[in-house]
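Have a look at the structure below, then the notes.
Complex shown without one protein chain; remaining protein chains in place.
By letter and in written order, the chains are A, B and C; residue numbering begins at 1 in each of them.
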Amino acid sequence: MALQELTYRDALRQALIDSMRENPDVIIMGEEVGRYGGAYAVTKELIKEFGAERVIDTPISEPAIIGAAVGAAMAGLRPVAELMYVDFIGMTMDQLGNQAAKIRYMFGGQIGVPMVLRTQGGTGRSAGAQHSQSLEAYVMHTPGLRLAMPATVSDAYHLLRMALTKPDPVVFIEHKALYTMKETVDLDAEPLAWGKSAVRREGKDLVIVTYSRQLHYVMEAAKKLSTDGIEATVIDLRTLNPLDFDTIREHVERAGRAMVVSESVMTAGVAAELSARITEECFDYLEDPVVRVAGEDIPISVSTALETGSVPGPQLILETARKLLGARVAA
Amino acid sequence: MALQELTYRDALRQALIDSMRENPDVIIMGEEVGRYGGAYAVTKELIKEFGAERVIDTPISEPAIIGAAVGAAMAGLRPVAELMYVDFIGMTMDQLGNQAAKIRYMFGGQIGVPMVLRTQGGTGRSAGAQHSQSLEAYVMHTPGLRLAMPATVSDAYHLLRMALTKPDPVVFIEHKALYTMKETVDLDAEPLAWGKSAVRREGKDLVIVTYSRQLHYVMEAAKKLSTDGIEATVIDLRTLNPLDFDTIREHVERAGRAMVVSESVMTAGVAAELSARITEECFDYLEDPVVRVAGEDIPISVSTALETGSVPGPQLILETARKLLGARVAA
Amino acid sequence: MTKPEAIHAASARPNTDLPQLYRTMRRIRTFEERVGELFVRGQSAGSMLHLSIGEESAAAGFCAHMQDGDTFTTHHRGHGIFLARGADPNRMMAEIGGKEAGYCRGKGGSMHIADMGLGHLGANAIVGGGIPAIIGAGLAARHHGTGKISVAFFGDGATGQGILYESMNMAALWRLPCVFVCINNQYGMGTRIDQATANAVLHERAHAFGLAAETVDGLDVEAVAEAAERLVAGAREGRPAFLVVDCYRFYGHARKDKSPYRDATEEETGRRKDPVAFARAALLERGLADAAELDALDAQIDAEMDATIDFTIAQTEPPLSTMFRDVYAPEEPEPEPVRTRIDRILARA
Partner (left out) sequence: MTKPEAIHAASARPNTDLPQLYRTMRRIRTFEERVGELFVRGQSAGSMLHLSIGEESAAAGFCAHMQDGDTFTTHHRGHGIFLARGADPNRMMAEIGGKEAGYCRGKGGSMHIADMGLGHLGANAIVGGGIPAIIGAGLAARHHGTGKISVAFFGDGATGQGILYESMNMAALWRLPCVFVCINNQYGMGTRIDQATANAVLHERAHAFGLAAETVDGLDVEAVAEAAERLVAGAREGRPAFLVVDCYRFYGHARKDKSPYRDATEEETGRRKDPVAFARAALLERGLADAAELDALDAQIDAEMDATIDFTIAQTEPPLSTMFRDVYAPEEPEPEPVRTRIDRILARA
């Protein structure tokens, strides 16, 4: 179809609309998803088309929202449970980690839990320690949960559409700083498959693996590196479970150097997994240790300067890449 | 004082008794901690000495138990909140991760939350997917939380004693398979400092970093390796936060090879952090990639064979070490 | 405690089938005794076995008014409920033994048993963990216009869990076809209900959230069935309900617990609240069966349940090859075993 300019928010919204039109079993439930249209307006006016029986405003009861979605999924619906902030995932980790993630296995494969938990995370709004986190590592560490984190408008649409066809629970984490980002997209063009990472840029010197908002910082840094004569390959994971390690391996073996960039707290976070895995699988090809650029091991402040300083930004990524290459050049 | 034979359970119990005698502000709260004496009998008969006001039986309300401990700690008590199984941590992650862990920081350093969350985890009792997990990575990934996981009887005592003097929240995870383990100990001997790892064995060929129950499997494997002529250094972390990386670095630089062994699920788990960090810090000394031996990326079955197969055991550790050294010997 | 006159009055009850209720309860009682035996013989998967002896009326009475297509979740003490909903005792016992022939192929065990065919959305080892699922199942039933209900069975201890109140609030708000059945056996492990709450009249809470709510004496299975009939009928029409069945946990919390925290007199009194014996007496009293008939029935049940042990012992554990199966859907790749990964890595290195 035609190219169109869309925001990340609109793409998500369109994905919900198209999925709901296609499949009458898709329902949305969460706080303020209906009349209010979603705290970040992703479900704006959906209640008009689909009604309050399919776009369900809930009380402020995160554990039961996720638990209800589990039951709905087992009983034949395709629920999208919205968690207003990923920061609230803590109160749902029992329903998510002990129920949704394990039901298929515990019950010997009798049934799956095809639900989507849609939420958003990350810094960018001076929202403080309890509304700015990147908690995807909790999810990645929980077997049984799929994890998608779109960085682009096109992926916002396609990954959500695909998530709504998957047989297993998908945690779908948007980034609050991306909602207004625009892109010209053709939603009918064949998307990259679910579980495949996207090579957003190719270069021989260095591989940078990232996802979600950090992709944009990485691309910005990569452009500047290019003017220094350093060419980076940039891999956008798109889904962290499944993890497309083949693409990473292929490129790291070629470049011999890798960096991983993640907004989640460094210790025992996503970057740790990627770094460990790259090292295990590509050790003989690595000229330098895999470098992690990740969130600081601290809570996030409401103060803008401290908030910004708590997570990677283009400058830190750029400097780290320069040092990584410079270190060897100098040595 | 005198040497005595103690179980891990008795050492923990003694630590609670000694701390409670010393500090009248220490209280214990949790399900079945009083009259019942604790699901794993660690608080057996404590209610007799300290009364129901200090050994508080709670309703089955994990979120509020942890939340109450947070408030108690802020208001001048030194609560030990018992979570019967670490598997229930999911429902408490908001109180633990958004409150306990962040209060000092969010409030600009005005106050800390000197509480101890005592719990137990791990496989070994055919307890199934919701009672057998090793969820320490969630804690390790949360800035603000200290994390102690004793492997020995002596550490069970001393780490718990020390945890009860720390200014910040400590998650203290015991291993259910260790409670009946015996050791001859002198509780009055000067203990290793909090935050220091213990070198349980020294050897030139390989460093194995581990903690909790896996220490015993690693020691068993190391003994067998020794008969093969392979000498391993074994590091028992004792606390995962703080993490004593200096000891690891020193030994890995010397040996040039490292393995990490953890019962927690491999992906984005504790082993990932250790592997990433060792690689970052010791890259030029490493002859091989750091190898992770960790929990499978699956839920745990009630069937004994599957349960045992889901986590590392002495045989897997032994074989992996042999392969790690053999690979290079052969190459 | 219900007095003899109650039995008499009950003889006029039109809608309950006492012989059938007795049979269901007796099967549960015997099945649970066999579970205990399986443990003693070292053939159970672990010791986390929670017997519902003393609570048979809740299962039999309530389930008598459930229909095919109704869904339900249970707690860790849910064997009886599942049996009352039609479970095959062999497959149940095999699951409790951690055998591949079990309902969940030996992966779930006693606390994680389920069967989609019978609408059993799962037992749960998390106290309260299965409760919110009925909200979703209730939404699904309404969405698909099935006319079916969804029922959560749980213990008095689960009233400590906030998720119960969140779920009740949703059920009332959305007028869902849901029923919450709280089996109050007076204890959560070693904690007596009055040691866990200041107001042990539990149904008042449900009432405050807007649910139809009542408490029934679990000694009398017909009373349970009558309450169930009433509440289930309302639930099918969008009036969610909460039912407390008062009973007594005859034995320890799990197989190894000898209940040192309660005294002999209390236990003796408590065990007099025996719904199986009460129903048997009522059958005889009302002439609905004679002793010989009941003895024959009992013997038949004993034989049926004895066989579950032999069946289970003869079964095999799930093979290691199934370990990585069913983490994700069958069409998805299985997670890579640690050993395979290590071999691959070291081969490469």
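By our rule, a residue touches a chain if its C-beta (ideal position, glycine included) is under 8 Å from a C-beta of that chain, and two chains touch if they have at least 3 such contacts.
Computed from a predicted structure; not experimentally measured.
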{"item": "Displayed chains contacting the withheld chain", "value": "A, B, C"}
{"item": "Contacting the left-out chain in the complete assembly, out of B:L6, B:V55, B:A69 or B:A127", "value": "B:A69"}
{"item": "Where the unshown chain meets chain A, residue by residue", "value": "31-32, 35-36, 39, 57-61, 63-64, 87-88, 91, 125-131, 266, 288-289, 291-299, 301-306, 309-310, 312, 316, 319-320, 323-324, 327-328, 331"}
{"item": "Positions on chain C contacted by the hidden chain, ascending", "value": "159-166, 169, 172-173, 175, 195-199, 201, 204-205, 207-210"}
{"item": "Residues in chain B touching the chain absent from view", "value": "25, 27, 29, 53-54, 56, 58-59, 61, 63-64, 66-77, 79, 94-95, 98-99, 103-112, 143-144, 146, 167-168, 242, 280-281, 283-284"}
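One rule holds for everything that comes next: only the chains that are shown with their structure count from here on.
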{"item": "Centroid-based (C-alpha) most distant chain relative to chain C", "value": "A"}
{"item": "Chain A and chain B, separation of their C-alpha mean positions in angstrom", "value": "30"}
{"item": "Rounded Å distance between chain B and chain C, as computed from the means of their C-alpha atoms", "value": "35"}
{"item": "Geometric centre distance via CA averages, chain C-chain A, whole Å", "value": "40"}
{"item": "Chain C, residues touching no fewer than two other chains", "value": "106-108, 112, 124, 126, 129, 162-163, 327, 335, 345, 349"}
{"item": "Two or more partner chains touched - positions in chain A", "value": "63, 94-95, 98, 105-106, 143-144, 280-281, 283"}
